[in-house]
Structure formats: C-alpha cells, structure tokens
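In what follows, a single structure is set out as structure tokens and then discussed.
All protein chains of the complex are present and in place, except for one that has been dropped.
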Amino acid sequence: MSVVATDSFLERAPLLFRDWIVGHFPVALQWLVHHLLTITAILTVFGLFFAFTTIAERKLLARLQNRLGPNRSGLPWFRTLKLWGLTQPFADAIKAITKEDIVPAVADQVLHFLAPVVIVAFSLLGFAVLPFGRYLIPVELDAAILYFFAAGTATELAIFMAGWGSRNKYSLLAAMRALAQLISYELPLILSVVPVVLVTGTLSTRDIALAQGGWTWGVLPHWHVFTPWGFAGFLIFLVAALAESNRSPFDLPEAESELIAGHLTEYSGFKYALFFMAEYFGLTALSGLGITVFLGGWQAPCAFLEFIPSWLWFMGKLAGMIVFFIWIRGTLLRLRIDQLTRLAWQFLVPLALLNLGNAAFWALTSGWTGPLALARWAISAAIVIVPFFLLGRRLTAGYAPRTYRYAA
Amino acid sequence: MENLEQIRDRLLARFPAAQVAIVVNPGSAAEHSLLLDPASAPEIARFLRDDPMLQLDYCSNVTGVDWPEKEITDIVKKSVPDPAGGPDKVVEEKTKRLQPGYLEAVYHLYSMARKHGSVILRLRTGNRSDLVTLPSLTPVWRSADFQEREIFDLYGIVFAGHPDLRRLLMWDEFKDHPMRKDYVAPDDFEWEPTPHGDVHERAKAHYPAPPPAASTPTPEAKP
Amino acid sequence: MSLFPANSGPTVRAVHDEFHGDLLEVSMGPQHPSTHGVFRMVVTLDGEQIVKLKPVFGYLHRNHEKIAENTSYLSSMPYTDRLDYLCSMTTNWAYALAVEKLSGQAVPDRAQYLRIIMAELTRLVNHSCLVGFLFNDLGTSFTPLLYAFREREKILDLFESLSGSRMMCNYQRFGGCRVDPSPEWLAAASALVDNFPRFLDEYETMLTGNEILLARTQGVGRLAAAHAINAGITGPVLRASGVDYDLRKVDGTGFYPRFEFRVPLGAHGDTYDRYMMRILEMRESVKILQQAFKTLPAGPIMDPKAKLRGFRPKAGEAYGRLESPKGELGFYLISDGSPNPWRYRVRPPSLINLTLLEEMCLGHTIADAVVILGSIDIVLGEVDR
Partner (left out) sequence: MLGSGILKGLGVTAKNFVGSYHDPARMVTQEYPDTPAKLPEAYRNFPFLVTENATDPMGTLRCVACQICEKECPPQCIYIEKSKDKKPDATGKPQLYPAVFAIDTAVCMSCQLCVEVCPFDAIKMDHVFEVAATNRFEGLLLNREQLAKPNEYFHQIRPTEAAEVDGRLTAERQAAAEKAKAAAAAKAAAPKPTTPVAGVADPGPASPRPATPKPAEGGTAP
C-alpha cells in the first residue's frame, strides 16, 4: 500500500482545517473549540445530509411510482433557474418554521414540548462514535458499540413521551406500539452486531473498521458482509434497523392509514419537523453503524480505488444504504403489530443467536486452510441457511398464494 | 318460479289468518307485488325465505314510499227519471272523498340459491301520523338492517323488532322526516346572491338584512 | 380506573368493562385517512383488538333521492354520476335501465354494446383503483396506488374524449347513449384493453406473492356465505365467499349473454379472496371488452322514439338492477304519470355491503379493520347519497 494514497492531503484535509482554526485560539480554550468544531461539523454535514435525504426520498419514491417528484423550487429572484427542485428542503424548512405550533389544550404541556427535543438530542448522540474516515472519528470510545445502542434506544422513549403527552388516543396507541417495537427489535439488533464483536474482539468502532482492511488479490475486500455469518448478521441488522428507525414496512407507530399520524398526530410545524429530522438522523446513524460493522466502514472496495479519500467512501456507502431504504419503502406494505413482534421473537432472535454460534465457529476455525477452508465456508453457510429455511417456513405456515375456481 | 297468484294462494292456504292481496303495477314493467298485513308479515317473510320452492333468501332492496292523503273525485252516473215524462236523464254525481294517506315499505326479494326473482312485498301503515309502526323484517333478512333504519330516518316508519333502530343518515337530534312529500326544507341556507331560484327568496326572508360581507346585489339580480 | 382522568377533554372517554379492564373507544373518522371519505366507525378497543364497532353514516348525505323526486327524469341523470363517482358510466346505465323498464323503451344493438364496453371499462377503473387503495390501507407508500392510477388515467382519458368529462360522464340516455365513438376512439380503446393484462401481470408479480400481503390479508375478515347472502351482500365481496351470483349471468343484463366470460369464486371469504376477486374480474372484463370491440355492430345509438324533453312515463313502477363493480346497483322508480318521478330510490351496494362490517372486524386489530373496510370497496357518495 502506498502511503501517499492513504495519507493524502484530502484524507487529512478536515483535520488540518480544524487544527488551523483551533490554532487561532488561546491554548486554554483549545479543547473547547476543538469539540465545538466537531459538533458544528456533524450538525452541518448531517443537517445537510438530512435535507438532501428528504428531497432524494421524495424524488426517488416519485420515480419508483412513475411520477416526477418535486421539481419546481429554485432560488428566489431567479425564476428561470429551477435546479431540478433541489432547494425544496429549504422551502420545507421555511414552511415548517413559520407554521403555527398547535398544542392541544388537554395535552401534557411539558412532555409535549420535551418529546421532539429529546428525540433529536438522542438521535444525534449516535454520530459521536462513528468513524467517518480513517482519521475522522469524533470520540474514540473503547465501548463505542455499547454507547451507540444506549443512545439510540432513548429515542423510543421520546416517541412514548410524544404519544403519552399528546393525550390523543391514536398517539397513545402509537406509543404502545413504539414500546413493543423497541423491546422486540433491540434484541436482534444488538445480537446481530455481537458476532462482529466476537470475531474482532473489540467494542471500538474504529478498530472494527480497521479490522476489515485489506483485500484478497487486491479486489475482494475483507468486509464482514462477505462471510456467511457476516451476511446473515447484516440482513438481520438491516431488518432490525428498519424497525428501530420506524421505517416502512415497520412504520407502525406512525402508521398513517391506521393511526392517522400516530405519535405525530398532535404535532405541527417545527416540532413535527424535528421528529422528522430525528427519524432521519436515527436512520443515518444506524446505517453508519451498519457500514462500520459489516460493510468495511470507510475502507475502499478495491485496492486501486484507495486514492479516493476514506470519508468520501463512507458517505458514498451511507448514500447507498439510504437509497436502499427508500427503495424498500417504495415497495413494501406494513406489518401488523403481532406479526412484527412474531417476526422478531420467532425468527430474528433465534437466527441471530445461531449466527452468534456461527461466528464463534468461524473464529475457532480461522486456522483452516486449503480444502478445509472450503469446508469452513460450507459449514458456516449451512448454519445460517438451513435455519433460515426452517424458521421461514414456520413463520409463513398457512400463508400461500391461492388458485381460484370459476362458476360453471 | 311460481307466479304471484300461486304464491298468494299458497300463502293464504298456509296462513289462514293473513290477508294477502296483489297490488297490480299498471306500468310496462308489470312487476306486481304482494300486499301483506303487518301482523302476519314476519311469519310470511320467514316462510318465503325458508320455503324450498321459493327460497327467497336475498332481500335486495327495502324502501319507503309516502302516499299522502289525496282528494279523489268519484263520478257516479245515475239515470234520473225525467219528471216531465221524457227519457231518463243521465246525471253525473260527483262525490269527493279523502283517501287517507299512508306510508309504505317495499321489499324486493330474490333467491340466490335458485337464481330467481323478484317477489315484491308491500307493507302499509295505518296513517302518516300516529299509526306508523310496522314489523321489522331485519330478523329474517339482515340486509334490511340499514335500509329499515334509513326508512325510519327519512320516512318515519317505526319498525318494531328492529335490533338497532336509530337514524341512519340524518343526525340523531334531527326532528322531521325529509323524504315525506310534505316536508318543508329549512330556510336558513347560507345567503348567496344568486339571481334566481326560490332558495334566494327564502334566504332573503330568513335573513331580514343580508350579511354585510356579501350585501351588494348583482347587476342581474331580480328587482 | 379509567385510562385518562375524567373530564380531561371531549375526545378522551374510556369505557369500563369488568372483564377486560379498560377499553378504549376510538372514533375513526369522519376525518381519517383510511375511511375512504367521510365514513366513521366508532371502535371500542381492548388493546389493539376490536370488541365493538359501530358504523356511522350520513356525513355526505345530500338527499339525492329528494332532489331527484323534484326534478325531471332526465335532470337526475347528471346527479347519478355523483353517486358512485368512480363508476359514473355504470351508475348512468343502471338509472337508464330502470327508466327504460318503467317506460318500456327499446335500446338499439349498438348502444347495448357500447353500454357493455363502458361498463367493463368502468369495472377496470374501479377495481384497479380499489386494489390500489387497499394497498394504501395496508401501508404501502402509494406505489401500487399510483401504478393503478396510471392505468386508470388512460381509461379516464378515453372517457373524456368520448363524453367530455373524465369522471362525471353523463353518457347514457333513456333509449341509448349520447355520443357515438369514432373508429379512432374504438381503436385506441381496443389497444388499451389489449395492453391491460400486462399491467395486471406486473401488479401481481409485485404484490400477489408478497409474504407481508399474504400474512396481512389471509384469514382476515372472513365472511361466511350464508351470512353474506342473508345480509344482502353483493358483488365481488359476495363472490369471494363462494356464492355464484353475478347479475350479468343471473339477469343477463343487456347483451351480456352474448359474451363469454367466467365468474371467479373465492373459497375462504377473507380479504385476500376479495382482493383476488378484483384481479380475476379485471382479467374477465378484458375478455368481454376484446369480444365487444370485435363484434360491435353498426347502427343507431338511440331509440328513434326516445324523447329528450317532455318525458312522462305512464304510471307504474319498476326496479332496474345492474351488476356494478361494487355489487347490485338498483334503481326503484314509481311514476305517477308526471314529468318527475313520484319515488326515486337508489339501492346502494356500498351501503348494504357494510351491513356485516362489525362481524367481520370483531376480534381483529384496528389495522385489520382498515384493511377489511378497504376490501369491501365503498364510495361515500353512494353510501350516504
């Protein structure tokens, strides 16, 4: 590996820029400026990322549905310049801020106000431990994974606050659903990441990303997703992440066809926008964790592509994950609450536990080479595929497409 | 399927106490109907549903009809002997009588099992004011549920034995029965300066002075 | 103990029941995204399970029947468009059918064919729309609905270029049809119908085998045949329960006996069967349309004796019924010889199909209630009239 590629100026540019600014301050204040700059950077980058995720979601969904999507908003005073509607999120933001904030008279005023604040705060915490690039990690924690899940879980608490505090029956039902969903899906989500911790032997996100470096023949990356246990873990992680971030097909708390807007029913204007923002922050953070844990983090997929800065790779993978989630949303229908919990407890949790054993087997047999390596792959694949079929059959027992008769 | 006379005869034989009459439809559709007396209607209905030859298991349409009382002029021709001794004079004697009004419930029955129909049943109330109770056929055909509620709502026929007789389309506090022929619509419409129609006239009468927001009459408005 | 403190607001009212603990009474509608208009269900919930459901109607009531009794026979025709506003062509036909029965008018052959073409195109419109809405109730983000609307749009464009309006067609007249389609129109319609199965295939690939759809709809909202017959339920909802009763076959309305088509029947009577009935009926409709375009005769489209103005059928009554996409749509007319009908009654399939809604929903969750309602296919313009 050429040192030039990995240590290029672009690779270090964000850090150099930060150090340059920090250098202007007295030494006693430098630690504070350092952290404030990091926070500002995360807020700006992911704020913008959120803004463009919304427009991307609307445009991609529109195209999936054979529509054009928002394409009108341009710039003020430049009527002819339409910019493909890319300034739509700013228009949305202006609208959300200027809209009247309605608080129901019977609502719990404190909870109703706190819920959107809490949900945004907690959904942002997860970003602190994600390694966005080779040298870009806001906080290096040894127990980063634990911290991440602890922070992420609190967002569901905010949903419950919103549902309870609104004093609306739909919101209440949504709050109950959110809790059921939280309890059911936190387990498979964590269990899907534990195999990686077991194999890499670390809880630090930085080390997990580093552990996936290197390529076979320079083109096949050593990402965890390209192992049988990693692939299974990644799929479980995807499903659980969808559920954790309340995305379709698991968007039960805000099921608009059943509960109007669920916990958001009594929110309007900027508070509504905050919930919306938090949902996307949560999704982005979980995608970032998934990338770090399974998709090689900031690592380039091929050796010769390493000249591209690592943080660009990370953002590219993040965009890919988001597009995939949008695609899912444009296709699938919603599960019912009992089916949702059944999927978690009867399918994902057993599969994740088996996968843990699978990872243990993988770690124990790391010395197998030659034909034994093939056997190692086959056994490991069987450990996930066979239960997948058996559990899947049990899950869908009694459900099948039907054939119909016609009247004589 | 048997014709209506056969059905009537069978019903009369089976239920000697019942009164069953055929109401002739003079129109080109020629769908004649059976007029039942309210007292025996439920058991006749149950018989029609369960009778193996008829099996009228499907009650398609239930509706009310309002027949307000109307003045009928009977013309009787009489030959009066001429006191002068000539040939008898034919004199038309006009007597006016008031045909009492009544409300009517009409049931259109079909058979899904035998795929035939229709047999039309009619039930009539005693008058339009206090004798408006008819037996409900909802226990026989569930499909009459909402439709009888609708008749109760819009015509004011009270169906005894209906499991849940409430207004269907109008709100519960509503007083009148809008589908009756003598129903007078309320005149508190929103004032709209349309230059035509009695709605405008009534609205003007209801609001002594039109609301100031829309007080300018149109150039075309009727003087 | 009640869930919320008493007097905490007008919307919060918990029902107490000593066996189930606290029940929650939710008023779904009239402003609810999934009640297909201004329909309202008063639902009592035990957790998420429905223990009681009372439908409430009348929010769109405009006394259509009274209006029709105060205007001439012809003037009611445009109002029938507004009953089932998704299927104005069939509603028009049903009304024309009843009036023709009342007055004994004949309809020329070509008009009979055109009526069947319009009715079956309407069936495609209605069923594709319904399936789309059903999927929206099931929680898709509009994708199947918009695919259905894309195809519906093409049929509505045809309606517009023929009758002048996309949805309020006002096309049928007593004794025939209003406008004769040009050969170009017929060619365009025929091409559209030939392409329609491709859309259905794609739709079915996308959704019919979807595991979530199967789990959400199979076994949900079962309706037994005997109950359905007794409750007067008609149309695809009835046939999903396995009852062979299609007025196109039973009554042989119009020229339907001249066409070859089959009537699909379900076995389970659940939501999935009701969904599949619509898909299969669309395939049969395509067959009818293809035959109709091939055999459409030339000739007049109006009975020459038909009168547009001064229409006074002689005294009598008639009940005309038709297999509309939603079920048996009937018009009951009593004439007293005057230009206005003495009694004008619409037998709305949407309303009567709701008779067993509570029984179908009991024991299921609130999410299922929305789906069951969606699978019954109601249009509030017709329910409330």
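Labels for the chains are A, B and C, by order of writing; each one numbers its residues from 1.
In this section, a residue touches a chain if its C-beta (ideal position, glycine included) is under 8 Å from a C-beta of that chain, and two chains touch if they have at least 3 such contacts.
Bear in mind that the values here come from a model prediction, so they are computed numbers and not experimental data.
Colleague: Please identify which residue in C:V42, C:V56 or C:L74 touches the non-displayed chain.
Modeller: Once the missing chain is taken into account, the touching residue is C:L74.
Colleague: Would you mind spotting which of C:H36, C:K101, C:R115 or C:R178 touches the chain that isn't drawn?
Modeller: Candidates C:H36, C:K101, C:R115 or C:R178; residue touching the omitted chain: C:R178.
Colleague: With the full complex in mind, choose from C:F57, C:F133, C:Y147 or C:Y272 the residue touching the hidden chain.
Modeller: Considering the complete complex, C:Y147 is the one touching the chain left out.
Colleague: Based on the whole complex, identify which of A:F17, A:W31 or A:W327 touches the chain you can't see.
Modeller: For the chain that is not drawn, the touching residue is A:W327.
Colleague: For a quick check of understanding: of C:I155, C:M302 or C:V383, which residue touches the chain that isn't displayed?
Modeller: In the full complex, the listed residue that touches the missing chain is C:M302.
Colleague: Touching residues of subunit A against the unshown chain: what are they?
Modeller: For subunit A, the residues touching the absent chain are 60, 63-68, 327-328, 330-332, 388-389, 392-393, 395-396.
Colleague: Which subunit C residues would touch the chain omitted from the figure, given the whole complex?
Modeller: On the side of subunit C, residues 71-72, 74-79, 81, 110, 143, 147, 150, 153-154, 157, 160-165, 168, 170, 173, 176-186, 195, 202, 205-207, 209-214, 298-302, 304, 306-310 touch the unshown chain.
Going forward, only the chains that are shown with their structure count from here on.
Colleague: Measuring from the mean C-alpha position of subunit B to the mean C-alpha position of subunit C, what distance in angstrom results?
Modeller: Computed value for the inter-centroid distance: 27 Å.
Colleague: Whole-Å distance, subunit A centre to subunit B centre, using C-alpha means?
Modeller: Here subunit A and subunit B have centroids separated by 66 Å.
Colleague: Indicate the residues of subunit A shared as contacts by at least two other chains.
Modeller: Counting only residues that touch two or more other chains, subunit A contributes none.
Colleague: Show me the residue ranges of subunit C that touch subunit A in the complex, using the header's touch definition.
Modeller: 3-4, 8-9, 11-12, 24, 26, 32-34, 45, 48, 135-143, 146-147, 150, 206, 208-216, 218-219, 244, 246, 249, 262-268, 272-273, 276, 280, 365-368, 370
Colleague: If we count contacts the way the header does, which residues on subunit B are in touch with subunit C in the complex?
Modeller: So the residues of subunit B in touch with subunit C come to 25-31, 57-61, 63, 65-66, 106, 108, 112-113, 115, 118, 120, 141-147, 154, 167-171, 178-179, 183.
Colleague: What residues of subunit C sit close enough to touch subunit B in their complex?
Modeller: 57-58, 61, 63, 65-66, 101-104, 227, 229-234, 243, 245, 250, 313-319, 321, 328, 330, 332, 334-335, 342-343, 345, 347, 351-352, 354-356, 384-385
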